[in-house]
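Following this message is one structure expressed as structure tokens.
Let's turn to chain A:
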Amino acid sequence: MNLDPQIPEGPLSDKWDNHRFSSKLVNPANKRKYRIIVVGSGLAGGSAAATLGELGYQVDCFCYQDTPRRAHSIAAQGGINAAKNYQNDGDSIHRLFYDTVKGGDFRSREANVYRLAQNSTNIIDQCVAQGVPFAREYGGLLANRSFGGAQVSRTFYARGQTGQQLLLGAYSALSRQIASGQVKMHTRHEMLDLVTVDGHAKGIITRNLVTGGTDAWTADAVLLCTGGYGNVYYLSTNAAGCNVTATYRAHRRGAGFANPCFTQIHPTCIPVAGDHQSKLTLMSESLRNDGRVWVPNDKESCGLNPNDIKEELRDYFLERKYPSFGNLAPRDISSRSAKEACDEGRGVGPGGRGVYLDFADSISRLGESAIRERYGNLFQMYERITGENAYNRPMRIYPAIHYTMGGLWVDYNLQSTVPGCFVLGEANFSDHGANRLGASALMQGLSDGYFVIPYTVGNYLARSGAGSISPDGPEVKEVLESVKERTSQLLSPQGKRSSRSYHKELGQIMWEFAGMARNESGLKKAIGQIQDLRDDFNKNLIVPGEGDRLNVELERAGRVRDFIDFGELLCRDALERNESCGGHFREEHQTADGEATRDDENFAHAAVWEYKGEGKEPTRHKEDLKYENIELAVRSYK
Partner candidate 1 sequence: MKLTLKIWRQNGPSANGSFESHTLDGVSEDSSFLEMLDQLNEQLLGEGKEPVAFDHDCREGICGTCSLTINGHAHGPEDSTTTCQLHMRKFRDGETVTIEPFRANAFPIVRDLIVDRSAFDRIVQSGGFISVRTGSAPDGNAIPISKVDADNAMDAAACIGCGACVASCKNASAMLFTSAKAAHLNLLPQGQAEKDERAINMVKTMDEAGFGNCRNYGECSAACPKDISLDYIAKLNRDHAKAKLKKIFS
Partner candidate 2 sequence: MFSSSLGKKYLMALSGLVLIGFVFVHMAGNLQVLLGQAQINAYAHSLQSLPWFILWGSRLFLLAAVLIHAFTAYSLIVENRKARPNLNEIEATKRAGLASLRMGLTGSILLAFIVFHLLHFTIRTIYPEYAEMMTTVGSPDGTEIHDAFLMVISGFKHDVISVFYVVAMGMLCAHLSHGFSSVFQSLGLRSESWRAKIDLVAIGYAWIIFVGFSIVPLSVLAQKHGIYEFYDPSFFSQEVEEKSLSTNLLNNES
């Protein structure tokens, strides 16, 4: 497997410039001869499809939703980072770069992250020009806030719905291209396989979710912008439809999967209420700016009304353990501390899996109206879901799977190990290392889509030449048939169990053994259990109805089937990564007081998995991460 990251020559700050200059260009008149497939229409996919259409390429964009505007980027609440330094508080491109690498626990690629920080400023300009209604100060200039452990105010936001507003910006640009005919939008289409010809990505197979039709689409390049795989845990903050199928199918066709064990747990979610639960709801991390996290000192008080627990009987554990960052400690650290407290039996709420996030101090300091103005919508959402009023009693929060840093391996050009197959946004692994900082996901999606891929895909196309294969070619037919075969396999075992029940069970295995804390024996156990689950799935699944029409159960069955295989891969990766770093916490590797210990000697690399065939163990490759500009340090937030 060729894992050359293709990092351009020159000093860090010149690499992207140098690379753009040395990239080949496609003649403007020739651009319309190239077809590009974009799978996914979130921030990465939407912005890429719009920009490529604008450049003159023929773009086909696919999404499983009924409209591109609903991709799950829409749910991001907090904001988007940019090294604008509008606040004059010491921010710079280099600082954003450094914070991101450090936040990622030194498991990301320097050059990619630096480029991300460089692009961050253009993103804000672009979005403002599109009409994204960012928050503003009374003077009419853009407002910023500090967010998720950053010590500078570099986060731009649009009330509590930054993700939706940025996505609407990308969607409006995309809509303009759809209207002009440059982009053909295919909604309610799910990618089921990647077509390769002579090792190059040349198309995809989709299922039309309305008619049930299986179709082949060919192009000169394929962009996968299909998001993360958090739903392998069943309960996560992802949308119900988010799935790993597109990236996992590409993985089966030769794309290396990097660092699947790097998953992020978000500390401020609403705790699980019962068995019926189908998803976890995140509340913006900004709540931690004014809320204090605590649990009772002793187990016995957990059942009491929190307002009756005296101050001296409360343990403000984040403030105690991390005095300088306190309640704003990074996501992985805050999450793990909450888990520890609950593991000690000091958790609150149903099932004892929750900690308090208390606004009483802020309310007495700033007044209820100030808090209502800042977080009113979040308090309202909390009340709707839990039936509790957080102005009167502390919120209950608990970590939940939120983002996945791992993804298909890509080089500096965002190209996977399959030439012509590019991977953008959360679907790739490149920028966040082992942990992502708050407000950086939106930044990465848009950087990839607006400002990176237009150059790098052009470079690829200019070198490979136009000439899509016909959708009727033998290579395409073969993949098409295999997809149809798989669909009929899903429909054939008329057993007793629904795909949802398998998904739930998979989620339980994953959360227990590959969740916030992992260990060798647990991961081995998980792999065994997942294999058993797969056998049972193949025999005992029930999917009612036919394949040639809208069939929601069939869609879910296909996704769950891939989640099962992928879950095993994730556990393998977690097992092999014998260190703790970022979102990956191995219980074997911690200091006496429970801090993660990294092993830079043996694990300063991206682990890239190569698919070896059904039932065969995948192979683990390494891309060594070289740090030329940053000194590896212990990530301390004390």
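If you want to know what made the cut, all candidates are chains of the complex that A comes from, given by their letters.
Convention: contacts are C-beta pairs under 8 Å (C-beta built on N, C-alpha and C of every residue); 3 or more make two chains touch, one makes a residue touch a chain; residues count from 1.
Because the structure is predicted, anything quoted here is derived from the model rather than measured.
Colleague: Pick from 1 or 2: which one touches chain A in this complex?
Modeller: Contact with chain A is made by candidate 1.
Colleague: For a test of understanding, state which residues of chain A touch candidate 1 in their complex under the given definition.
Modeller: It comes out as residues 47, 50-51, 54, 65-70, 72, 74-75, 84, 86, 122, 124-131, 133-142, 158-159, 161, 163-165, 168, 171-173, 175-176, 178-179, 185, 187, 210, 237, 239-241, 273-279, 281-282, 380-381, 384-387, 450-451, 454, 496, 498, 500-501, 542, 544-545, 549-550, 552-553.
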